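One chain of protein is taken out of this complex; the other chains stay put.
Up next is chain A:
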Amino acid sequence: MTTADYDQASLPDLLPLYYRRLFPFSQYHRWLNYGGVTKNYFQNREFSFTLKDDIYVRYQSFSTQNELEKEMQKMNPYKIDIGAVYSHRPNQHNTVKSGSFQALEKELVFDIDMTDYDDVRSCCSGADICPKCWTLMTIAIRILDRALRDDFGFRHCLWVYSGRRGVHCWVCDEAARKLSVAARSAVAEYLSLVKGGDETVRKVVLSDPIHPFITESLTVVENYFSQYALLGQDILGSKEAVDKVLALLPEDILFLCKLLQYFQTEKNPEKRWDTIRSMAQDKRMTAKKGHYFEMEIMLQYCYPRLDVNVSKGVNHLLKSPFSVHPKTGRISVPIDLRELDRFDPFEVPTISLICEELDQPKTEEEQDDNMENENKKEAGERRKMRDYKRTSLAKYVKLFDNFLEEMAHSRKGEVLKNSDLQKDF
């Protein structure tokens, strides 16, 4: 059973099945409700749907989980986006006095897109990805997740595969949801090291002092650089590739000549890189200003490139976890950071796969589960719970469950802390 069986034309048949029996509504609602701490948090959340024939509807909102389910099952959206929590119900925004309808809160989000790396990857371009360049996403997740946790103190970051060529991060901490536009922009700037468009050759510029954040990020890059860049991308192999690297070196004729001469004889990329490295270190010893070009090269080829505009806006809409990507059929699933190096985007289940899996007979394990649960829950719910568990989607929903459990735990901790402070017993 291969995932290559997916065909966009079959979406109208698959989607109803997906939304009726597989989409994890209960967990989804649990997430966006955030423990019901703030009144109307779920009710004032904006969703947007892209329906068949590219019909786009915004300002969708729902009072209950049930209502959400019914609507989605009715509309069978091709794409689902999540927006901000507003001051009023988004589906009533026209009745609100102009100026009063405001986006109040939203998760802090990041969008890493492989196309932003086209100038530094040689294996693919555009919407294509392969196992070789996927390492860039791995590096991005490691660097950003560390920074969000250690530097900013955020504890609940949900990393999601976008379904085609990138990853998203949803930072769900209460402090993150309450961040202002200025704060989001500042966070995104802090995390940005690669700057410049097509006209800029040297996109990373480092100077003294090297901030601890940069040092930490470099440590991560160094772990992957040899395997990914020198071998996988072969950046010091062909003449064309070498020229690109040389363009990032200081314009010191003597220096470049020496290097080129050296490259005449030495063809091994690792050795070539070692030379460049030691030359950089030498320069740092002698010159007044810091020369960090070997670090700049590593960062330019590997450091995460994020779209600041996605992170800045409180009202920015972003693809929802567990939505389907129409072009690939893949489900936007959470990524397990404990198994990050083993994550393979090509193993992510497609909607056609999991719908197929639904029809398979139950295994023995599941039959035992059924016996236990039968007495506890209603038939419909039972069936639903069993259903996604039968498919490849199961482990991803479990991941999501763990994530939600952690957040609930945090919330409880907060409540206890606050009541202690107020001496409530």
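Here is the rule we go by: a residue touches a chain if its C-beta (ideal position, glycine included) is under 8 Å from a C-beta of that chain, and two chains touch if they have at least 3 such contacts; residues count from 1.
Throughout what follows, contacts and distances are computed from a predicted model.
*Asks:* So one subunit is absent here. Using its UniProt record, which name fits best from "Outer dynein arm docking complex subunit 2", "ER membrane protein complex subunit 6", "DNA primase large subunit" or "LSM12 homolog b"?
*Replies:* Record says "DNA primase large subunit".
*Asks:* Among A:50, A:185 or A:275, which one is in touch with the chain left out?
*Replies:* Per the contact definition at the top, the residue touching the missing chain is A:185.
*Asks:* From the listed residues A:153, A:196 or A:250, report the one that touches the chain absent from this view.
*Replies:* Checking the options A:153, A:196 or A:250, the one contacting the hidden chain is A:153.
*Asks:* Write down which of A:131, A:212, A:250 or A:413 is the residue touching the left-out chain.
*Replies:* Of the candidates A:131, A:212, A:250 or A:413, A:212 is in touch with the missing chain.
*Asks:* On chain A, where is the contact patch with the chain that was removed from view?
*Replies:* Within chain A, the residues that touch the unshown chain are 150-154, 175, 179-180, 182-183, 185-187, 189-190, 208-215.
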